[in-house]
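The complex appears here minus one protein chain, its other protein chains still in place.
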Amino acid sequence: MIDIQKQRDYRNIPIDKVGIKELRYPIKVLDKCNGLQSTVARINMYVDLPHQAKGTHMSRFVEMLHTFRSQVSLESLTYILEDMKKTLEAQSSHIEITFPYFVEKLSPVTGSHGLMDYTCSIMGSSRSPDKSRDLMVRVGVPITSVCPCSKEISEFGAHNQRGEVLVSTRFKKFIWIEDIIDLVEEAASCDVFSVLKREDEKYVTEHAYQNPKFVEDVVRDVAKVLMEDENITWFSVSAENFESIHNHSAYAYIEKDRLSVNKT
Amino acid sequence: MIDIQKQRDYRNIPIDKVGIKELRYPIKVLDKCNGLQSTVARINMYVDLPHQAKGTHMSRFVEMLHTFRSQVSLESLTYILEDMKKTLEAQSSHIEITFPYFVEKLSPVTGSHGLMDYTCSIMGSSRSPDKSRDLMVRVGVPITSVCPCSKEISEFGAHNQRGEVLVSTRFKKFIWIEDIIDLVEEAASCDVFSVLKREDEKYVTEHAYQNPKFVEDVVRDVAKVLMEDENITWFSVSAENFESIHNHSAYAYIEKDRLSVNKT
Amino acid sequence: MIDIQKQRDYRNIPIDKVGIKELRYPIKVLDKCNGLQSTVARINMYVDLPHQAKGTHMSRFVEMLHTFRSQVSLESLTYILEDMKKTLEAQSSHIEITFPYFVEKLSPVTGSHGLMDYTCSIMGSSRSPDKSRDLMVRVGVPITSVCPCSKEISEFGAHNQRGEVLVSTRFKKFIWIEDIIDLVEEAASCDVFSVLKREDEKYVTEHAYQNPKFVEDVVRDVAKVLMEDENITWFSVSAENFESIHNHSAYAYIEKDRLSVNKT
Partner (left out) sequence: MIDIQKQRDYRNIPIDKVGIKELRYPIKVLDKCNGLQSTVARINMYVDLPHQAKGTHMSRFVEMLHTFRSQVSLESLTYILEDMKKTLEAQSSHIEITFPYFVEKLSPVTGSHGLMDYTCSIMGSSRSPDKSRDLMVRVGVPITSVCPCSKEISEFGAHNQRGEVLVSTRFKKFIWIEDIIDLVEEAASCDVFSVLKREDEKYVTEHAYQNPKFVEDVVRDVAKVLMEDENITWFSVSAENFESIHNHSAYAYIEKDRLSVNKT
């Protein structure tokens, strides 16, 4: 049977990325407390295509993933990236895996059990011949934010709302999703829970009111911690508040690499 | 050229609805203050198909809409519903038009100008031979809600958040989108604005704090007004709070028709 | 600590549904081949609220779910529905659980392994005092559809596209998700796979071309099977084609209950 994809292409245009996108697949990811965690991911997998090749072989991406899915970690990601280049005769490979990640979290006063969900991504690229690799972890953390301006100018109360902080990081050694979550929740007016009894609700209300934060404050406080972490070589952090007084969001964003961190 | 759709079907199964879905089209809708308002809609149009017909003629739906789009109102909806039945030789027709609707709204203290967006739907069905018609308007109104429990049990502050109230209504005579918006905003802890200067922010913070409302309170207060309105023959109202202390929503829902209203 | 929710309400308006919405939680669902399957769900849980009660107790919903999540099935759903009414002192309870469900599926010629994802919901309601229960299963099945009109009028080729069929069913006894998937895939021009080698692609292309189907045909063929199944007491089936020649969908919908089935 003829292999159209293998035919020669004469347009002389190499393609940066070609592959599969938005594949939904069950995976198991490394879990700091429980070893492995079952979740469901959206996955993109690409390789480059040299100018003389007409097409890539799409089915091989899913076949590789099918094997790989039982243990997704930063370490296993480096293997699949090499495997993708080899199997698809490519010079570079890219993978993006996005999934909800769950952490058991006790409520702050009554210690009630519940799971909090965080939207996480692990992404990697590899380039031949030097095998230079680029790994990145992104974590989305829902938070509570109380507006400092509203608190200051109002006789009572202060508008507050749910927000989402997105932290993307590159790093020297391994990094736990749980550790990124912790530092973001520390920088919020208050963190967010799935179960809160009344005693807990009193605590989070008062704790948040005593820690008013603009989106500007949140990204600065997260950035401060990440800048001081020797393991982090690059990061970006955004905070988006789903404003309770508007139908749009307030937003702030900081991006840093180690070089500029040193110079600051 | 053969007309496959016109061929006879022998499965003996009539189809309730067949047509087009998720068509994005620019329309002009009736505007209480400005005559007509330009917006962009998502549109579904269906007719029934008798058991002996193999298929409907999809292109005719878009052709009809193309003519109809320059003035979308409850009145013109009744014409297109009749037109759909005639053009597609059907006994019933259905149309659903969903669009952002904008209302100019001054901020409460400084009177700053801005536009607020509301997601609205107008929906209609018509059935032959008696031409019984069913028209419905649905309006989505973003609101601020302050939690009464959090306020009561906390020494200071109170968690609050953006919420969305969805009101669907059937009615005897015409009804303005603007009037539904007004009654919902009245039932909220505070309404939401696109522009708020500091003096305005102080006002909305304090006003909201003084009007704490559960989702239960919001749907009850909206329901109360709708139940007393003789023009409303049926309604449903839901309130969803995008909780600032959780990563999920609080939700409440009431549905009533005139009959049950009278009996309550 | 005061319990605001327990206070008396004087508006005299009962609430149909109140609870939590859009909670994301990991669950395990019954799997025909493998016993249990880990997945991630979006969950809504509601009860009614009598007119004299001010509010419900939201945290209890999540606590109940936290226990219940390790085995989600139609059977366990009936327990949680009773538990919800008891725990929240309500007369009716409602739960809606939506999740991706994965089935191992071999490609049709080479037998290559891959997982297909289907978006499923199990939903239930219970009402006191008679404990009348209403359970429903909904399954979303992606399919290939080839247009019969395009095939007939064109000298070569035929436009085709991905479609999605949604089947909702009520039933007397238990029903497997896998069985609904099978009957829908049988009614498509061809079913859809995650891995297809070239020999498989030849097969699905030719098989689909030989089985052209309008959305009208797909809903009729699914309806025909469901109408003949004594276990099914009610169903609806929709087919939506993400048309390759348009930027909108073609859509068809049939709804039947046992009574009308008998009369047809």
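Before moving on, here are some points about what is shown:
Just so it is clear, A, B and C label the chains in written order, and each chain counts residues from 1 on its own.
Throughout what follows, a residue touches a chain if its C-beta (ideal position, glycine included) is under 8 Å from a C-beta of that chain, and two chains touch if they have at least 3 such contacts.
Since this is a predicted model, take the numbers as computed values, not measurements.
If you put the hidden chain back, the residue from A:15, A:36, A:74 or A:109 that touches it is A:15. When you scan A:102, A:193 or A:214 for touch with the missing chain, the hit is A:214.
Taking the complete complex into account, residues 1, 3, 23-26, 37-40, 59, 62-63, 66, 100, 102, 112-115, 117, 194-199, 202 of chain B touch the chain not shown.
In the full complex, chain C contacts the hidden chain through residues 116-117, 142, 144-147, 149-150, 153-162, 190, 192-194, 196, 198, 201-202, 204-206, 208-209, 242-248.
Take chain A: the residues that touch the chain left off the picture are 1-2, 4-5, 9, 11-24, 44, 46, 49, 54-56, 58, 62, 148-149, 152-153, 214-217, 219-221, 223-224, 227, 240, 247-255, 264.
Note that in this section only the chains that are shown with their structure count from here on.
Nearest to the overall CA centre, using the mean of each chain's CA atoms, is chain C.
In this assembly, the chain whose C-alpha centre lies farthest from chain A is B. Centre to centre, using the average C-alpha position, chain A and chain C are separated by 30 Å.
Between the Cα centres of chain B and chain C there is a gap of 25 Å. If you average the Cα atoms of chain A and of chain B, the two centres end up 35 Å apart. For chain B, residues touching at least two other chains, in rising order: 149, 153, 247-248.
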